[in-house]
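Okay, structure first, notes after.
Missing here: one protein chain of the complex. Every other protein chain is in place.
In this document, chain identifiers A, B and C correspond to the written order of the chains, with residue numbering beginning at 1 in each.
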Amino acid sequence: MCRWLAYSGTPIRLEDLLYRPRYSLIDQSQHSREGVETTNGDGVGVGWYPVDAAGEPALFRAVGPAWSDVNLRELAHATSSPLFLAHIRASTGTPVQQSNCHPFRFQNWLWVHNGSIREFARLKRDLVLAVDPELYPSMAGSTDSEVMFHLAITYGLRDRPVAAVERMAGLIESVAHRHGVPDPLQMTVGTTDGDRIWTFRYSSEGRSRSLYFSTDMTALRALHPELDTLRRLSEETRLIVSEPLGEMEGAWQPVPESSYGIIQQGDDELGRFAPAGP
Amino acid sequence: MCRWLAYSGTPIRLEDLLYRPRYSLIDQSQHSREGVETTNGDGVGVGWYPVDAAGEPALFRAVGPAWSDVNLRELAHATSSPLFLAHIRASTGTPVQQSNCHPFRFQNWLWVHNGSIREFARLKRDLVLAVDPELYPSMAGSTDSEVMFHLAITYGLRDRPVAAVERMAGLIESVAHRHGVPDPLQMTVGTTDGDRIWTFRYSSEGRSRSLYFSTDMTALRALHPELDTLRRLSEETRLIVSEPLGEMEGAWQPVPESSYGIIQQGDDELGRFAPAGP
Amino acid sequence: MCRWLAYSGTPIRLEDLLYRPRYSLIDQSQHSREGVETTNGDGVGVGWYPVDAAGEPALFRAVGPAWSDVNLRELAHATSSPLFLAHIRASTGTPVQQSNCHPFRFQNWLWVHNGSIREFARLKRDLVLAVDPELYPSMAGSTDSEVMFHLAITYGLRDRPVAAVERMAGLIESVAHRHGVPDPLQMTVGTTDGDRIWTFRYSSEGRSRSLYFSTDMTALRALHPELDTLRRLSEETRLIVSEPLGEMEGAWQPVPESSYGIIQQGDDELGRFAPAGP
Partner (left out) sequence: MCRWLAYSGTPIRLEDLLYRPRYSLIDQSQHSREGVETTNGDGVGVGWYPVDAAGEPALFRAVGPAWSDVNLRELAHATSSPLFLAHIRASTGTPVQQSNCHPFRFQNWLWVHNGSIREFARLKRDLVLAVDPELYPSMAGSTDSEVMFHLAITYGLRDRPVAAVERMAGLIESVAHRHGVPDPLQMTVGTTDGDRIWTFRYSSEGRSRSLYFSTDMTALRALHPELDTLRRLSEETRLIVSEPLGEMEGAWQPVPESSYGIIQQGDDELGRFAPAGP
């Protein structure tokens, strides 16, 4: 299992969210409180969109624990971004290597995942076969998360994200059913095209990993007078996190079971998520 | 491209071959003389069978350059073995990560490869589909070399090694032909079950990477009086190398183009290698 | 803070102690129960003496977390030893790098340490100046632990180990006093010449990190019928650990506060430890 964070809003230094808050994501790499594992030390990654530019996001991914990664600390200090995803990894069996670190990137899209596909080794071949052969060469690692991403792209992530992820989930459940694997899917997912962020919370068994979002920047500011950064943030600014940063009680709302959310200009969206048949 | 070495015979400290000779394998990681690349700094690995034991060989594989790997130096000093394969990697495009380092292992078998499959990214899906689905989960990395190994196992490496590798080569050429990729295969391969060593030198274009074997321990000893180790070696002891160690002129014989060799108790074998149709 | 283990007795596969027991040392890298930190993910090391040989021990040291180190697992499976030290690191501020991983080695000696010197950065220069200038070049890393080792060698570790460590502790306390640093030393130490093991438990404040030893192999065997390995172990076999492996209640005895122990042929020794004035 893993922990992740997505940010959208006023450009902010990465360190203001990755390092400064109490129970920051980097703290969670050593002391997760709501994770299945307390330690998330099998790699770290951040993908960010530049302040002034369109196009592909940049990636930093490393195999060591986040808490001791000196380059990440430097980067987080030197880099501001209006939109980024960060992830700390606890491997569920696949190797600890850079190509298995999140976020995964395809063109202008990023993808992070917490959870797993049960008995992935047994199901993997059938799942990979369902990926568009044109996309096959762009899978560089060996995780379930990267296969999920490429399945979602295969099913139209770039045009209809929610429907694509629902088909991806449906395929996994149907392949697992064929192999006699119960309750195969456990996921919270964050994905973005550099403009909007889509987030998903779902598990086959209906007991999904935790996921929270911050709806109201005013409340957040009131609760965190010590975080100077928050004062400068626009009303549109949003955070999505695997587990709350700091003690910002009242500022965090759980994403409901089996649902999706969209962070975007104007009103955000929250809807029901259900795997789709093939 | 890469460099590799296989040893079979009287148990010997790994360092006696990996570090001590002039132009040792570790030297070749920085200064290869016959390789396509002078630098082979994208990982290193050694797989060895214990002196007193049967069963699975042990592996050490690391992503840094061989020349600065302190653990490898310690291990090579502390470990003796009657049969081992060592490999230094120069990536042809796939990530520098442990799961892409040679040797690859399956049960009691080891496999090292120098060369590449041309346009592997394009051909990979079709090749992977030809791997026995039961074997699919044991592919942990992303190299052409590991897929070749699993194709060979699929085609009976454990029972009829030469025929299995010939079918593997035939499949690669036939898949490549279908995709319009000319001269797809370039390989020298070493593989062992812990008892015998099979080696292959082949390329679709008939201009294969260099490969040498040492046939005569008496000659080797005469040429290397400075290597104490050689004096203790049995007549059966053999070495196969991508490029000669030391200046042992006269002691190295090139493996002929398009051929295989078998190092074994009693007479060794050398035969003609030809890819087999499906 | 860190965790460590020392073993002396019948040659045993490293994995039998590093991986197999419940709450093994490798488990403790993720879930220490008695450590100051629950996570010890800043490196791992093992130093072992060969079964059949005298002379310098071999080292394996790596910067990643022990729990995901594939090479360590292979090595621990392939290697047996009658005497070895293993260590998992939680940095107290110095960089996560191989030269800071324990054990440290000097000639035939090994050294592991759990604890720290308070405000080491401020005290380091004075401590390093007290190291024998001949020994200065052999300090390759930047930890307090390595400086402690070289101070002990300076003060005669190779001839009178207990007295040398007492002078080392005395120097640290005296230098710290001069700089106004209270309660500077916190340590459990294991050191060996390949024949005997000396162990120390001490802290300036009299509240030292945990340390246990196993005195009675008969009792240990009785308590662990599931560990086949134990049946083969001689009566002389001993273990020293930062925290108990498994649930071997009754089999572990705490090393008393401010004391040293010597594991050796014949009767072991236990004595009072007190820092010595300069």
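FYI, a contact is a pair of C-beta atoms (placed from the backbone, for glycine too) under 8 Å apart; a residue touches a chain by one contact, two chains touch by 3 or more.
These numbers come from a predicted model, not from an experiment.
Return the single residue from C:Thr10, C:Gln98 or C:Ser174 that touches the missing chain.
Counting the whole complex, the residue in contact with the absent chain is C:Gln98.
Kindly state which of the options A:Pro50, A:Pro137, A:Gly156 or A:Gly170 is in contact with the chain not pictured.
Once the missing chain is taken into account, the touching residue is A:Pro50.
If the hidden chain were put back, which of B:Ser91, B:Ser116, B:Ser242 or B:Ser259 would touch it?
B:Ser91
Looking at the full complex, which residue from B:Thr38, B:Asn108, B:Ser138 or B:Gln253 touches the chain that isn't shown here?
B:Thr38
Which listed residue, B:Leu5, B:Val44 or B:Val63, touches the chain dropped from view?
B:Val63
What is the set of subunit C residues that contact the non-displayed chain in the whole complex?
94-95, 97-99, 121-122, 124-125, 128-129, 133, 136-137, 140-142
Mind pulling the subunit B residues that touch the left-out chain?
Touch set of subunit B with respect to the missing chain: 30-31, 37-39, 41-42, 63-65, 67-68, 70, 91, 95-96.
What subunit A residues would touch the chain not displayed?
Looking at subunit A, the ones touching the missing chain are residues 48, 50, 58-62, 70-71, 74-75, 77-79, 98.
Going forward, only the chains that are shown with their structure count from here on.
Between subunit A and subunit B, two touching copies, which fits better, same or different residues at the interface, with half of the numbers shared as the threshold?
Both copies touch with mostly the same residues.
Please work out the Cα centroid separation of subunit A and subunit B, and write it as a whole number of Å.
Each chain's C-alpha centroid was found; their separation is 40 Å.
Send over the residues of subunit C in touch with two or more other chains.
70
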